[in-house]
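Remarks on the structure that follows.
Complex shown without one protein chain; remaining protein chains in place.
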Amino acid sequence: MSSHLGQLFRISTFGESHGGGVGVVIDGCPPMIPLTEADLQIELDRRRPGQSEVTTPRNEADQCEILSGTFEGKTLGSPIAVLVRNKDHRPEAYSEMSEKYRPSHADYTYDAKYGIRNWQGGGRSSARETIGRVAAAAVAKKVLEHFCPGIETLAWVKTIQDIEANVDPLAVTAADIESNIVRTGDRTIADTMIERIKEVRSEGNSIGGIIEAVVRGCPPGLGEPVFDRLEADLAKAMLSLPATKGFEVGSGFDGTLLKGSEHNDHFYMEDDKVRTKTNRSGGVQGGISNGEPILFRVAFKPTATIMSSQPTVSKEMEDTELKGRGRHDACVLPRAVPMVEAMTNLILCDHLLRHRAICGGIID
Amino acid sequence: MSSHLGQLFRISTFGESHGGGVGVVIDGCPPMIPLTEADLQIELDRRRPGQSEVTTPRNEADQCEILSGTFEGKTLGSPIAVLVRNKDHRPEAYSEMSEKYRPSHADYTYDAKYGIRNWQGGGRSSARETIGRVAAAAVAKKVLEHFCPGIETLAWVKTIQDIEANVDPLAVTAADIESNIVRTGDRTIADTMIERIKEVRSEGNSIGGIIEAVVRGCPPGLGEPVFDRLEADLAKAMLSLPATKGFEVGSGFDGTLLKGSEHNDHFYMEDDKVRTKTNRSGGVQGGISNGEPILFRVAFKPTATIMSSQPTVSKEMEDTELKGRGRHDACVLPRAVPMVEAMTNLILCDHLLRHRAICGGIID
Amino acid sequence: MSSHLGQLFRISTFGESHGGGVGVVIDGCPPMIPLTEADLQIELDRRRPGQSEVTTPRNEADQCEILSGTFEGKTLGSPIAVLVRNKDHRPEAYSEMSEKYRPSHADYTYDAKYGIRNWQGGGRSSARETIGRVAAAAVAKKVLEHFCPGIETLAWVKTIQDIEANVDPLAVTAADIESNIVRTGDRTIADTMIERIKEVRSEGNSIGGIIEAVVRGCPPGLGEPVFDRLEADLAKAMLSLPATKGFEVGSGFDGTLLKGSEHNDHFYMEDDKVRTKTNRSGGVQGGISNGEPILFRVAFKPTATIMSSQPTVSKEMEDTELKGRGRHDACVLPRAVPMVEAMTNLILCDHLLRHRAICGGIID
Partner (left out) sequence: MSSHLGQLFRISTFGESHGGGVGVVIDGCPPMIPLTEADLQIELDRRRPGQSEVTTPRNEADQCEILSGTFEGKTLGSPIAVLVRNKDHRPEAYSEMSEKYRPSHADYTYDAKYGIRNWQGGGRSSARETIGRVAAAAVAKKVLEHFCPGIETLAWVKTIQDIEANVDPLAVTAADIESNIVRTGDRTIADTMIERIKEVRSEGNSIGGIIEAVVRGCPPGLGEPVFDRLEADLAKAMLSLPATKGFEVGSGFDGTLLKGSEHNDHFYMEDDKVRTKTNRSGGVQGGISNGEPILFRVAFKPTATIMSSQPTVSKEMEDTELKGRGRHDACVLPRAVPMVEAMTNLILCDHLLRHRAICGGIID
């Protein structure tokens, strides 16, 4: 099970949804970066269950402890281990799942691969696994801010099912996004989205949608041809999040409808800076950031757990039925917003260090 | 520049579009796999320029030489080095590009990152770089066939701009795809696509489209949660191909419009095999293949090189204009079909070896 | 700070000698291996301070907790996180060390590299860091025993300063080694060694020596040419232990005095098994185990901390003097024996999984 990410800013996450706890070890963090548990907690609180009426009622405080790697409020350059204890266990809600495979969950494939599975709450395929990522990304964010002042990663809910928000990626603020519990950047549509989620949840059903993200203030030069292109690493990072089904950068799938003459981004000088008139490239050319905002979108399917009975098979390889139980998000997107930001910052931070190694300092 | 891919089946590609040659070193190939240069050449011929009237007229035979790693027609377990010499150099076509940045190409970002650039034909950002990938993937294909008899990866052109092919992923054959020079699986639409490409090329313009792919006969168990999910590694692999802007697996972006009750794939027993009634998961659940066909799509933007004059900036940071020259594909998709298959096979082969390491043999 | 080891059986250690705790995350452990905290504790107890009259009096129970990766007494294939809390803090013993560099310690180089240092007890350069290694190696040992029944790694104190033990690597047992607190395999010399350590400690001084190790029952085929030869990975593993200054395998440095005709190990058949008459190769040929016992030796310098005043420099770059304080081993070797075994098992386990990946099963 590959729970390692990053070449230089390397993270190793651990933990099942039920058991001693979840967390992460970060190896490769530069020394002398100011860091406290509060820096991590603020991001964990955005991710935690039970935070609002559109998220699962499972209630976890998700208080983190930094076990190592800091001293007197600064990073040491040594591994930073972070632990969050599991608290609100209700394994009994999952007992039926020890015998039957939940449709469109990872139950069957885990068993097929490993021959064993912690069936209490989904084990490692639980969204709880993302705690380690979000904690590590809070550290990555501090590193990015230290070396690239002004860089900012923001994600927001772009669509819930067919409800689409109108958000300007160049102008939207963190406050806009946090102003509503669904975390869309468009306050006028937030209530409509919230109503839809509540409605679907009351039916015992679930829905998905699209999250959009931007990185503003990213210097040119991050990303490495050939295989570790910035957009390739972002694609991998996003598709590693639970429930994701698609990724597109810049013009994306719609860009396939344009001709080259319509799609190309013309360069021009703005003062002493190279800019592009349009940004269909999405801030990345040849796998390397070009200084324009990095823009991408991630598709999330409807949550697999629904409260109606569905056909499935048992561990004994017999046809059967299973009805969802437990406490789940009817729509993962509000809580996935900080996860998308987290994965983005992890990738950017790793590429920042890689750039320093090979090419030296950052271009301003 | 990260030209390494794979954890166990590890490839290192090298070479600029102009210079001594391009190629790859494969480390981690199992021993005793039958392999000859002909196995590689058949795939390289599908990728090579000048192969048909819808590809660039640059004419390269792209004859490969295996320098090491085989003995009496079998792999040794030692590194397999493959070299393809560059032949049809015309660096003079690129002289203007040494001074001006081509819009939506990698010229500016390479200079911003590295401070130096082989401007002769795009250097490492040339499609010529993919020769090493295709050669390595021909080896990966042999390994897959050795350990998973019956596995088959196929890709085809699904759309050219707004022209859409009707292809059944469960039934389409390699012969169907190779029966037409645009490499769509739908013979009834091939001529329309070919006409569109010719028309756009005659305008000095370019177009893109979508490639769809399937892996049939993939055993359950390939892929590793958390970060190296099969779909995550496929997403990265695809987005590492030149001109790609998006990736979706299974239901993809359209899946965001469905409710959970509509999206879930119900399990059932077919003889002694676990199957799903539908396949919106795209053959992957929890990051691990479930034995159903793996299905995904990749968006390719229109080629950046067009034959009309476009605004841009010079190396001296002054506004200027540049008109495309050189020999280029007006549409990369026909030649990208073998590249998509290649990247798929590289990822599958690596995960096959990883599965053997941790979990032992393959499930039949 | 690179706290990662292994390509497939990958461990990430964390923790300073003072702070929340120390531990390890193991990623890549095969599923279904029986494992409990008791399996780890038995090895940690051999490593812990305060265990006997020849080790440091710092008293740490070093009780471990498995935070994740097991379920009902078996490994899940998911990351195994292990935590050991720090208990017996006495940072005040180190206050002078915040200002002055201890001779032949890592204080100066850590400051030179990172610009910051957890001066409380040596931070990450403390022997306490090896807890994570020993815990991870206890898991590696279980994996080895599962896949290679009969394999056994043993290490013992071969010399303390000029006192040399007489040990037969083919016959020595774990019980022989554990029968005396200095952990030599030669009971007749143990008391002499213990007396020497006590004598040197009473002078406030310190001593070193050589640890010898054997792996018996290792199947042929482990290790990978070219760079990851088994002896190369063992050499790295041993030199990564604190206080080590040398490594030799088989005939070692003395082998340089022989002629080829005297050094070569002649093959012969013993029943249906290929054997060698002598074992100057040390069980490894061409970087790959040949089925003979793997034999090597590791040199440990005298502990750097001594209780007399020594010239040194301060953080302010001024000449000064420093007298050792704190609780330290006058001789690290008795506690280094389980560390040498641990590093050996980590390397063997990683190569076992690598062998399965590329070459399949193990040769019996």
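Going by the order they are written in, the chains are A, B and C; count residues from 1 in each one.
Heads up, the rule we're going with is that contacts are C-beta pairs under 8 Å (C-beta built on N, C-alpha and C of every residue); 3 or more make two chains touch, one makes a residue touch a chain.
Keep in mind that this is a model prediction, so the values were computed, not measured.
When the whole complex is considered, the residue among C:F9, C:W119, C:W156 or C:F300 that touches the unshown chain is C:F300.
The chain not shown here is touched by just one of A:G15, A:P31, A:G287 or A:P302, and that residue is A:P31. Listed for chain A, the residues touching the missing chain in the whole complex are 7-8, 28, 30-31, 77-78, 225, 353-354, 356-360.
In the full complex, chain B touches the omitted chain through residues 1-4, 10, 12-16, 19-23, 25, 27-28, 31-32, 65-69, 71, 74-81, 83, 113-118, 123-124.
The missing chain lies against chain C, touching residues 1-5, 7, 13, 101, 103-110, 112-115, 124-125, 129, 159, 161-162, 200, 205-210, 220-221, 223-229, 231-240, 244-253, 255-269, 272, 274, 276-277, 280-282, 284-291, 299-306, 308, 310-313, 317-319, 354-355, 358-359, 363.
Operating definition for what follows: only the chains that are shown with their structure count from here on.
Rounded to a multiple of 5, the C-alpha superposition of chain A onto chain C involves a rotation of 180 degrees. Separating the centre of chain A from that of chain B, both taken as means of CA atoms, is a distance of 26 Å. Distance from the chain A centre to the chain C centre is 39 Å, each centre being the mean of its Cα atoms. Rounded to a whole number, the gap between the C-alpha centres of chain B and chain C is 45 angstrom. Residue positions of chain C touching 2 or more other chains: 28, 31, 77-78.
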